[in-house]
Structures are given as structure tokens and as C-alpha cells.
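The complex appears here minus one protein chain, its other protein chains still in place.
Residue numbering begins at 1 within each chain, and the chains themselves are lettered A and B in the order written.
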Amino acid sequence: MNDMLHPATAAMTAADDIAPLTFEAVSVTLRDQVLLHPLTLTLDGCHRTLVMGPNGAGKSLLLRLAHGLLAPSAGRVHWEGTTPRQAMAFQRPVLLRRTALDNLTYALAVTGTPRGERRERGREALARFGLAALEKRPARVLSGGEQQRLALARAWLTRPNVLFLDEPTSALDPAAIRAVEDAVLDFHRRGTRIVMTTHDLNQARRLADEVVLLYGGKLIEHTPADRFFAEPRTPEGRAFLRGELVW
Amino acid sequence: MKRPLALASLAFVTLALAGIGQARASDHFIVLASTTSTEQSGLFGHLLPAFTEASGIRVRVVAVGTGQAFEIARRGDADSLLVHDTSGEQRLVAEGFAAERADVMANDFVIIGPGHDPAGIAKAETVADALARIAETASAFTSRGDDSGTHRAEQRLWEAAGVEPAGAWYRELGSGMGQTLNTAAAMDAYVMSDRATWLVFENPRDLTLLFEDDEALFNQYGSLLIDPLRHPHLKHDLAMQWHRWLLSEAGQQAIADFEVQGQQLFFPNARPD
Partner (left out) sequence: MPTDANAFQTALALILGMDPVLLGIVALSLQVSLTAVLVAALLALPLGAALALWRFPGRGAIIVALNALMGLPPVVAGLTVYLLLSRAGPLGQFGLLFTPTAMVIAQVILILPIIAALTRQQIEELHGEYRDQLQSLGVSRPRMIPTLLWDARFSLLTVILAGFGRASAEVGAVMIVGGNIDGVTRVMTTAIVLETSKGNLPLALGLGLVLLGLVLLVNAAAHLVGETARRRLG
């Protein structure tokens, strides 16, 4: 999976063009309950941002707000410039009740790829994600790891500038986790900004170049990864690294 | 996988609609609103092939109660009528819906009842007497109650007998003749039927013919043509051919020839012009 279609260097230059995503005093309230306190944050460049925090910290909420699946109760989420192409991988991949290949050609059809090219490009993506043999298998009977790779192959085909991943490996075995992490790095090498939630510290160490730490619906830290893992700025950050921060 | 299914559906719709279209392809037919008695006795099965052979015109029979047949005629949904309620038919002419009415044939009504005849109507002299006995003994009587020709005739007979049919014994069903006979059979009730329907009825159980042969039980059938001015879209020419044929020697003979179990059911009585 490491034989890249696009050299990383070429991709990196394109990455500077991805519009920054800004949260301005964004909050989410549901039936008088504050799920996300007013939060201001900018995600830019071609970072691999890992959003961390214990369960209920608001990680998924942040991702769904960023991707536009959820409207904030107050504040503003906006792209400073052209809205980039985006894709999102979910904790439990949502695949259509069709074959693996048809799931990919569907995404291509939606993005306006000419009918004649869809099957070939779909097959290329299947091969890239190690799914070539499963082309005709119904997507819903694939294993969890295969399903997540298929979801990533689908995302790959839409050539996103920004890829959101919401705990994409939390239900997978170690081999499947590895495959997904490799795929995430592939996306990044192609010039895709990565915004991913995880509760797995080791995964964050492997993937992150910056960290967003949420706790109790509040933004605690937004720090470069090496600094966060060496010396967190906040007591919550330090507690989180020690594994003492629980919900 | 998607396209063959869509193609198959499309092919099916085309076929289905084509088939239905075919049923309407020939315009050389008329719609005749008539009564259940003529349909169920098998008279049309005997008459229509003869007419179609003579004229090339097909007749589509919608068999309903006479009241509903009148309504169909008023709305212009039938080209011709063959029914049995002379006063109602005359009203249709007077109202201007029917252009022409003629006697075609007749049969008679009979009173049916359980074999043990609790009201003793078999010994009655007249139908008025028979009905009075049923009312006096409060024996169960099932009435069509559907504003059909038979129902209207029955109501006139009660009136003539001087009896107001009411009470638990008098059951208005709102059903066709056959259904009313079925119910009477199940309830051991008296019932008035036209002779034709009774003769071909196959579920009599304990029911038997108890009273017949009174002039008051005479049952006249008439043929009506719809007024072309009121409903110009109807097939008046074809309907006229049917009407004339019914009254012609050939038509009258065909009616006389119709027999069930060796018994003639309808007696042609068109008045020659």
C-alpha cells in the first residue's frame, strides 16, 4: 500500500491551498444540556490532527460539526476560502447493500465521474486497499476490517482535501488497525488533511502531528504532537497522558 | 443486476397494457344494463350469441338491480336497458332520459318458503292472502331491500295485501336475488323470487316453491333506449339494432326457445307495431 500514485512532494505543495477550517465560539446544546461549550479553533495546513479525550468529551461532535453533518447551536463553523472536498469515515462504516465494487462506483457516480470510467477506477481503488478479490462480494457481509478499508477506498476515490475519521479502528483487530493506519498515512501523503478522533494514545503517537484535547465538552489543548506528548501545557493534558483522565 | 430487472418490468407493463388495450380495441359493442335475474338464469348466454351472429354487434351485460340500472342509464353509462319495473321505466321516459320503451317478455314471481310452510301459504287463494298469512304468523321473510325490480314489485304486493311489513320477522337484506335466496335458505325464511332465478338456483336446501300463479305476480320486462339528445356520446345506432332485434320475430323466438330443465323461463310478449 506504500507504492504511491502521487509523489508526496507534489501533494504537499497542493496542501497549502486547503482552506483553513475555523470554529468561532461554537457550542452545541441539546435540551438544556450543554454538549459542547463555546469553542474557538482553527485547523489548517496539511496536518494530521488527532482529536483526543475520554468518552463524552465531544470528539465526535467536533468532527460532525467540522464536516457539516451537524449545525452548531451557537457560533459559526466555516472554511476560510473555497470549501474543500471532504470525506468522512465512521466508527461503523455505512456501506450500501450492494457489492463492494458497486459501493465504489456509486460514490463515483455521485461525484459525476463518467459512467465508462467508474468500474475501472473502482477496481483500481479495490486493488490499492487490498480488496481486489472481494469485488463481487456484498459489502455488508465483509469483515469489520474489510468494511472499513472499503469505506476508505470509497473516500479515496472522491480525492478529498480533508478526511475526517471518527474512531475508525475502535472495533477492529490489530492487523486491521494497522491497515487502516497505513491507509490514513497514504491519504496524508497524497496531500489530504487528516482530522481523526481516537481514544488510543498509542495510535495518536503513531499518527498525530498535532493534537486537540477535549474534556467535558471543552477544548483543553491544541498543541503540536511532539510537544503534547513530551510536556502537555495543561494539568488535564498531563492527567490524560497518565491515563488518569476519566469521564 | 439493476437494468435487466427494469427492462423486465418495462416489458411487463407494455404487455399488460397492450392486453388491456386489446380488450377495448373493438368498438363494435354496446353496454346493456340489465337485471341479475336475466343474467343468472343464463338467458343472455342464449340470446347474445344469436344477436351477435345476426348483427355483428357484441353486447356487454352489466347485471345490477333495476334501481341501479336506472341510475346507470341516467348517468349515460349504458347504451340500452333491459329491466323489469314498468312504472319506473315509464318514469325514465317521462323524465326524458329514455327515448323509447317497449315490452319484451314476461315471466312471473313465485313465493318460496321452508318445506314445512309454517304460515300455510300453500293453501292461500291469492298472493295477498299468502302475504297476509306470513305477516299474521310473523314467519321470517327475507326481502331484497335493494330497490330492484323484484323489491319494488314485492312492496306493491304488500301494499295490495294491506299489510305494513315491519317487525323482527321482516328482514330487508339489501342483496341481489341469489344472495337473498341463499340467506332465506339459511334462515328457513319466506322469500319472493322471479321464477327464472329460482329455477336455476342451486342451493335451495329446505326451500320449496309454495305459491304461484296469481295475476298479481306477473313480471314484465321492458327494453329501453337512451335519449340521444341527453347522451349524444352513446352508441345509439347499435343500441337501436339490439332493441329492434329483441322485438323482432327472430328475437322473440330466441327468447321463447330458452329453456332450463325443459322449462321455458321467459315468455316473449312484444306488441307488433
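Here is the rule we use: a contact is a pair of C-beta atoms (placed from the backbone, for glycine too) under 8 Å apart; a residue touches a chain by one contact, two chains touch by 3 or more.
The shown structure was predicted, so the numbers you read here are calculated from the model rather than taken from an experiment.
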Options A:R31, A:R97, A:R115 or A:R242, residue touching the unrepresented chain: A:R97
Sole contact to the chain not displayed, among B:M177, B:L217 or B:L265: B:M177
Contact footprint on chain B, counting only the chain that is left out: 2, 9, 12-13, 16-17, 19-20, 23-24, 31, 36, 39-40, 44-45, 60-64, 74-77, 175-179, 181-182, 185, 200-204, 231, 233-234
Chain A residues that touch the omitted chain in the full complex: 64, 67-69, 86-88, 90, 94, 96-99, 106-107, 110-111, 138-141, 154, 158
